[in-house]
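The block that comes next holds subunit A.
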Amino acid sequence: QDKVQFFPVLSGRTGPVAPNATPWANGHNDYMKLVNVRGGINGVKTLVEECETAYATDRGVECYERLKGKHGGATVFQPLSTGITFALTEKIPTDKIPMITSGYGRSDSADGGIFKWNFPLIGHYWVAGDTVLQHIANKEGGWDKLKGKKIAVGYHDSPFGKELLPIMQERAAMHGFSLQLLPIPAPGVEQKSIWLQVRQQRPDFVVLQTWGVMTPTAIKEAVATGYPREKMFGTWWSGAEPDLKDVGAGAKGYSAVMMQHGAEFNSPVVKEILEKVHAKGQGTGPKEEVGSVLYMRGVVGAMLAVEGVRAAQERFGKGKVITGEQARWGYENLNLTQAKLDALGFKGVMRPVSTSCQDHMGSAWARVHTWDGSKFVWASDWLQADEQIIRPMVKASADKYAGEKKLARRSAQDCQS
Partner candidate 1 sequence: MSAPNIVLNVNGIEVIYNHVILVLKGVSLNVPEGKIAAILGGNGAGKTTTLRAISNLLKGERGEVTKGSIELRGERIENLTPADLVNRGVVQVMEGRHCFAHLTIEENLLTGSYTRKDKGEIAANLDKVYNYFPRLKTRRTSQAAYTSGGEQQMCAIGRAIMANPSVVLLDEPSMGLAPQIVEEVFEIVKDLNQKEKVTFLIAEQNTNMALRYADYGYIMESGRIVMDGAADDLRNNEDVKEFYLGMGGGERKSFKDVKSYKRRKRWLA
Partner candidate 2 sequence: MAFFLETLFGGLMAGMLYSLVALGFVLIFKASGVFNFAQGAMVLFAALAMARFSEWIPQWLGFESLLLANVLAFIVAAACMFVVAWVIERLVLRHLVNQEGVTLLMATLGITYFLDGLGQTIFGSEIYQINVGMPKEPVFLLQNTFEGGILISQEDIIAALVAACLVAVLALFFQKTSTGRALRAVADDHQAAQSIGIPLNRIWVIVWCVAGITALVAGIIWGSKLGVQFSLTTVALRALPVIILGGLTSVPGAIIGGLIIGVGEKFSEVYLGPLVGGGIEIWFAYMLALVFLLFRPQGLFGEKIIDRV
Partner candidate 3 sequence: MSSKKIGDVILDVSNISLSFGGVKALTNISFNVREHEIRAIIGPNGAGKSSMLNCINGVYQPQQGAITFRGQTFKHMNSRQVAEMGIARTFQNLALFKGMSVIDNIMTGRNLRIKSNLFSQAFRNPFGIGGAEKEEVKHREFVEHIIDFLEIQAYRKTPVGQLPYGLQKRVDLGRALAMEPQVLLLDEPMAGMNVEEKQDMSRFVLDVNDEFGTTVVLIEHDMGVVMDISDRVVVLDYGKKIGDGTPDEVRNNEDVISAYLGTSH
């Protein structure tokens, strides 16, 4: 029997976010297949099994319970849902399984001193929020140009959406612009009144923190109310092909911030997947999707999951199957240099990521891309979220959490283990 490293997948191939969550799972699984073609993680084959959550928290929890003990134990979970993340955050410390929540979940879980098992690798909501504002400021010609402006924030009325708000409020206070908060109840297929309010207040910019069908609906309503798409900016989850495809030319000019990757049809890793997986007829989804934004997000997620295991193997034994607890160490001690990333096929896709006991995020790089009517093109240079602002926010929030839960900050010794 082959040695296998088990990566459970909580997929959302049905329900309100299916169009967006499906490519993610496809990308994730394709990359795992590619890892196996490449010879596994130092010889250990990867194994995935999916469980369908339909973006519902209770189903997600059931899936977690179902998968966590299978195939020798789960390595790491990536729930792809903020609700599920919140629920699992309570469970993983007891089960000793780490959780990667790239770009979603709890922003404060970047603080590894409190959140030992959570890894919002490569960024979280506040990074996305901060960089999107930076981009707007840059376009306007500096932060001071934002003074007196009004920015509307349309957000998914759930923890997913609300998590963005603290950074927006922080920045608004700093730079003197005002916010118009527009909660959009899930699933968000009726947004007329939201856009009437936009019409009424005529904000200078609209930032969308939406997910699933909510995004295309928002853009369509914007078209219908004549709000210029050039002034609309999505965060990481609100700017992928499924969101814009069927709006087509109508969405031209809409931008979204991408933490690390965007649509990467020409990247080496995509070529390799096409060649080694899809060409063999083993692709998970349709070929056209390979390299698209959310597909790439799945690929990146899988790569991070695998590289953490590889890192752990350095410590706990090369070519061994790693337990969840050991993998956690790996995620905490990731050091993906540009050279390593390039070697893995992520040249031009990603910038270095390196984590530590205190920093479970590892990088805060982002770019902005714009829809040209049929595809995304890069519209900005690399941006980096302002750690000066974000770090204290993370710490404050994490401390509050610790206070409620009566948790102590991890000791230096605990950080070594």
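How were these picked? Simply put, all candidates are chains of the complex that A comes from, given by their letters.
Note that in this section a contact is a pair of C-beta atoms (placed from the backbone, for glycine too) under 8 Å apart; a residue touches a chain by one contact, two chains touch by 3 or more; residues count from 1.
Because the structure is predicted, anything quoted here is derived from the model rather than measured.
Undergrad: For subunit A in this complex, identify the touching candidate from 1, 2 or 3.
TA: Touching partner of subunit A: 2.
Undergrad: Given the complex with candidate 2, which residues does subunit A contribute to the contact?
TA: Its residues touching candidate 2 are 13-16, 18-19, 22, 157, 181-185, 187-190, 192-194, 196-197, 199-200, 212-213, 216-217, 220, 223-226, 242, 245-246, 250.
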